[in-house]
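Every protein chain of the complex appears in place save one, which is left out.
To keep things simple, chains are lettered A, B and C as they appear, and every chain counts its residues starting from 1.
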């Protein structure tokens, strides 16, 4: 009982501190990114990364217990950490906002979108999903968290069911780093231990990850590919599984560090001039002179050579 | 002029032979697979593979030149080859048939679906695309040909735009085998040469192939990843680029051989008992005994350890 | 005590059965493959796969406990299972034989080589390792078991240290199938449970697997990528981790089934005509006519265009 008291006290204090830090997230309208940018972080100019954190923001409003853990919403908890990352300009967006807070303008000024959803995946409008997908293919990074595995946008980009096995039993999870050279695992030890998490287990129906970063061990006997990356078009995608709404996982400093690493990794630094992204481009003039053809409409060079007998 | 005459003569003879062989494809209703199965191929029992060849079947009916090359339709040309492959049971399906010839019944009795489309990708109904995707995730193989790269089903499974660069100039194409250990490249030399093909060039907006099998060289100066594989759910996907409707590429014996190899490869031979395909499965009972928890709704084991300050 | 008795009784009976089955493996000279081929398996002609099982064969001779589990040696236990697989022609080879039983003749008539070693990796001669590597690049399959991860041949083919973390504490291991479409996981349930195994844990220093098939959960809190595939040249490689000498894991029917699947998968069925395997081949004549060059030794076409300023 004392423990319970202590826990809520901590949460309360944490919330207070977060508010003091300016974490006025929640249902607010997305602001111009500059407003929430902490320019005070060091004199050395940092690469600017414009991060938008989407959260459906339902459990925190409807469930008292969840609200106590995330008084500012899951997006608020994440934002309060990200705002302190050098160069990060952070906005939030939630389901109830017009266009879910993900207008053309917001997405066009977003380098990396973070996504948390669970209870209302089907409430996300298809035209917004189309818009997000288009932006990802055009180079916007995407960091998908926990139950976001079953979001429309993640399924759309993966092409698979993104199903998995699960159990909610406050189990101990240990996320092992299996990829030591990846920037996303930088600054973490051989594993991250989370005292209580929802179990997510295999078989996780995703395309084979391009890079598998973390494998989770669960107390109840399962394993899970808990951190993985893919590319779609020019966009980089990072999925990271810890983070159920009934556990304070988005206050865990190691989890947040991995997510910040993920944001930095997901920002586009590639080739702006490639073609073939989003359309079929006719190239009328060949780069090399073609051989003489007697092949006009109806004329083949030597069809007899390769006909079926 | 002589050449032209010879060409049409060849086409005609070919058509005649195909009819004689029983190639009554075209707009016909999908038949029970058994009917078209050539059981005469050898005494040794073969693995049965039920192949359904989808073709939108538009150019061949509307364009005289195309019709001369493919008097039975592109699906008919492919079917006439596939029917002679040991163990293959071949059906065709076209856009105008009810449900595009791809009813639940047909798909449920299809091991591998081949796909050709070009002019009418948007005419393929979304609910049929949903159905195909579901079957692929459940283990049906998919072989996508040429302009099928831009079909709804391929884009759905890839998650990308599947755009590319193209030019129609009857160019020489040379498909180099870059994967020597793959069953799909079996029986082919170091490369396949096609005298006249539409140019398909990079950047081809696909997820990085799991296995890159062929790279094409084009006379006009481009290259293309022309043969590649992916997996989605339990399904295996092979894309192979040669095959424009105005060239007799689906009469080319090497191209057809690769496609037949692709069908054999795409048939599912994996694990039937994995879970996590198509849904989220709750696993109520852990496989291992969990440690004692004081974590019920509202109680955390030791939250102070991992809270943000 | 009763259990112990029962165990040794089982081992004894097993040995007897194996002898009855003709499992005269061990130190014997490698015989012509035909001798040990069970031709009786069904009337349907099977694809023939010539398997050679290498075992250093040290623990079983020096340690009484190990010998009781593997009276015919680990290679003998595996051979007794493989000999019953349709089409398999099985030989064994051990360290003490001349050339470790892996003469040019043996390797040239081997489709798939299985490898178990532990105590004497450094006793395997470099020239034999060279020979095996050459054969793998030329298409011989390789199935590496358990402590074989640290063998010269596996390290040679991987290019990495192949190090890992380990603990010998008879732990429960659960190998989860994460790749449902792969022939190697065929016929297995969602996981294999092994009551007692040596723990092998991450980080396993291997190149990112091309296909990750199994992930292991260990009672003591670790995870491991326990089944994975790679290709080198024309050769296919499968690593499977269960199998310590002090546990009867090579009598476990599920483990043996996976190994047999691995052998079938590792047999080469690819392209015999690709070049660029094992050498640098000069291609004197271009396939296409080159443009006129004024580039002879000492003459550049237009060097000024791309010089550094």
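Assume a contact is a pair of C-beta atoms (placed from the backbone, for glycine too) under 8 Å apart; a residue touches a chain by one contact, two chains touch by 3 or more.
Note that this is a predicted model, so its numbers are computed, not measured.
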item	value
Hidden-chain contact residue, picked from the options C:86, C:189 or C:221	C:221
Residue ranges of chain A at the interface with the undisplayed chain	2-3, 6, 9-10, 42, 44-45, 139, 174, 177, 179-183, 185-190, 210, 219, 231, 233-236, 268-271, 273-275, 277, 287-288
Those residues of chain C which, in the complete complex, touch the missing chain	3-4, 6-7, 10-11, 14, 17, 65, 68, 77, 80-81, 133, 137, 150, 156-161, 163-167, 169-172, 194-196, 199, 201-205, 207-208, 210, 219-222, 230-233, 246-249, 251-254, 256, 274-284, 286-288, 290-291, 293, 295, 297-298, 300-303, 305-308
Residues belonging to chain B that touch the chain removed from view	174, 176-180, 190, 201-204, 208, 211-212, 215-218, 221-223, 225, 304, 309
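One rule holds in what follows: only the chains that are shown with their structure count from here on.
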item	value
Rounded Å distance, chain A centre to chain B centre (Cα mean)	31
Overlap residues in chain C, where contacts from two or more other chains coincide	174, 177, 179-180, 190
